[in-house]
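What you see is the complex with one protein chain gone and the rest in place.
After this line comes subunit A, so read on.
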């Protein structure tokens, strides 16, 4: 079971709800993923455009909705977005993300730490998206974040785990769940993240932008489970040479 703050989840796969071609496809993919935590965003209402009822079908599913602060460029903007999201969804859970850079969407560590500290004081359960920086992750934990969400690679890049060495240190030191967010482009990347000892992973683009998002959601679910079981089982050590004692014995018997 994955436990974040006072909540437990069977699934260790968090799903982002963006980029699906239709709301129906998104719902089917959520179902196939088995995910119990699904992220949403908040933005200004465009009065001249019709609104889709996104929430009614999502509320009918047994999932927890996790609003994010995507679009915020500063701590101040993120806190404003957090307060709006809390009221809109009636949840104090929050995926904090602050990325002023529109090209790579790299999280701003200074603004993120400042916002996290404030938001914890305001009663939010804060899950910050952050760089794979062991010192930053420790600081986020110390100000009261319920988890840390370091990146595997740039958001939407599908490059897999480019930050492996740093993630290993973060996981070793963390006393809150480490959720690897961003950059996981294939089920094998998710499995690798879980084998490292991540508590969970968050996936969006790799599922939503695949040719068959529902099938891909199922593939990610299996990969996350397999990776977790492998981590618990303890991987055999890697070696520089091949040691095959049965073959040696066979030759000696001739």
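The rule is simple: a contact is a pair of C-beta atoms (placed from the backbone, for glycine too) under 8 Å apart; a residue touches a chain by one contact, two chains touch by 3 or more; residues count from 1.
Criterion: contacts and distances are computed from a predicted model.
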>> There's a gap in the complex where one chain should be. From "Anti-sigma factor antagonist", "Sugar ABC transporter ATP-binding protein", "Sulfur carrier protein ThiS" or "Transketolase", what does UniProt name that chain?
In response: "Sulfur carrier protein ThiS"
> Of A:85, A:127 or A:192, which sits in contact with the chain we cannot see?
Replying inline: A:85
> Considering the whole complex, which of A:26, A:94, A:192 or A:221 touches the chain not shown?
Replying inline: A:26
>> Residue by residue, what part of subunit A touches the chain that was omitted?
In response: 16-20, 23, 26, 39-47, 51, 53-56, 67-68, 70, 80, 83-85, 87-90, 155-156, 202, 204-205
